[in-house]
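For this view, one protein chain was removed and the others were kept in their places.
Presenting chain A:
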Amino acid sequence: MDVDLEAVEAAAKELYIRALKILPDDIKRGFAELVGRETRATAKTVLGTMIRNIEVAEATDNLLCQDTGLPIYTVTIGRNVLVDGVDLAAAIRRGCERATREHPLRSSVVHPLTRENAHTSTGPRIPDIRFEYSDRPEELTIGMIPKGSGSENNSWLRMAIPAEGVDAIKRFVIDCVLEAGGRTCPPTIVGVGVGGTADLCVHLAKLAATRALGTHCADPEGATLERELTKAVNTLGVGPQGLGGDATAFAVHVELAATHITMNPVAVNMQCHSARRATATFTPQGVTYGF
């Protein structure tokens, strides 16, 4: 399958805008569930305002949140997909710039030392583009996550040691949720990376945070940890916006990797309640959009 780079550029632009405007259905269902369970009046009001915001964003074709985030694209490539990776990355970068200029979107991207804003949502190594490989030979999928600063600024890594065991992981997750309070715009999806190297562990936490609600860790031990932590986090009383309540997280998601015999790394990364993500899948039949 040949991939048309102009179509990739158009999709990269469209994905950025769609991710900022359209809330995935699993999150809408998550809201309904949390409202049903919430026992505190202020928290119910806050959740109601969030749901009203989703309705207004749809009715006015506006962004859910003003934070256009750091643009992150994931590219998953099947065996029979013919494409030059350098050209593909350049096309994605152009699409990201075009969304920013043509929509227009606020550029939230600055040089890390000079703090200069090129007003393109791009800069050195940004957009962050991650390549992975698919077992579906005739498919190319581009995912887009505009990661807002409220949730990304609250990211943590702890290189625990084997003697601390799973307890270290549990305690760390609880303490990160408490430390984040309302800053991450709860209810959140709490992404937890377990194992791997330091950088892989943090990456896994982000993958976990941006996984659809209702999906589970492929590893049965990881899935059990998800269930336990989801329940525990929602007893802490942080609540929506950190103003108190039951609805602190939609879920805790865990992704894990094998690690070194001397290591026990754990990372936390959160997804805010606007849970922005979008995908475009290219097949020989054309492009389809999803979450």
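Please note the rule applied: contacts are C-beta pairs under 8 Å (C-beta built on N, C-alpha and C of every residue); 3 or more make two chains touch, one makes a residue touch a chain; residues count from 1.
Quick note on the criterion: contacts and distances are computed from a predicted model.
**Q** There's a gap in the complex where one chain should be. From "Putative membrane protein YhdT", "Fumarate hydrolyase", "Gluconate 2-dehydrogenase subunit 3 family protein" or "ABC transporter permease subunit", what does UniProt name that chain?
**A** For the chain not displayed, UniProt's protein name is "Fumarate hydrolyase".
**Q** Which of A:Thr68, A:Thr122 or A:Thr210 sits in contact with the chain that's absent?
**A** The single option touching the absent chain is A:Thr68.
**Q** Can you tell me which of A:Gly95, A:Gly143, A:Gly239 or A:Pro265 touches the chain that was removed from the display?
**A** Considering all chains, including the one not shown, the answer is A:Gly239.
**Q** So which of A:Ile142, A:Cys185, A:Ala251 or A:Ala267 would be touching the chain we can't see?
**A** Of the listed residues, the one touching the omitted chain is A:Cys185.
**Q** Which listed residue (A:Asp167, A:Asp199 or A:Glu221) would be found touching the missing chain in the intact complex?
**A** A:Asp167
**Q** State which residues belonging to chain A touch the missing partner chain.
**A** Chain A touches the chain not shown through residues 42, 46, 49-50, 52-54, 56-57, 60, 62-68, 104-108, 115, 117, 149-150, 153, 167, 170-171, 174-175, 178, 181-185, 228-229, 231-233, 235-244, 272-274.
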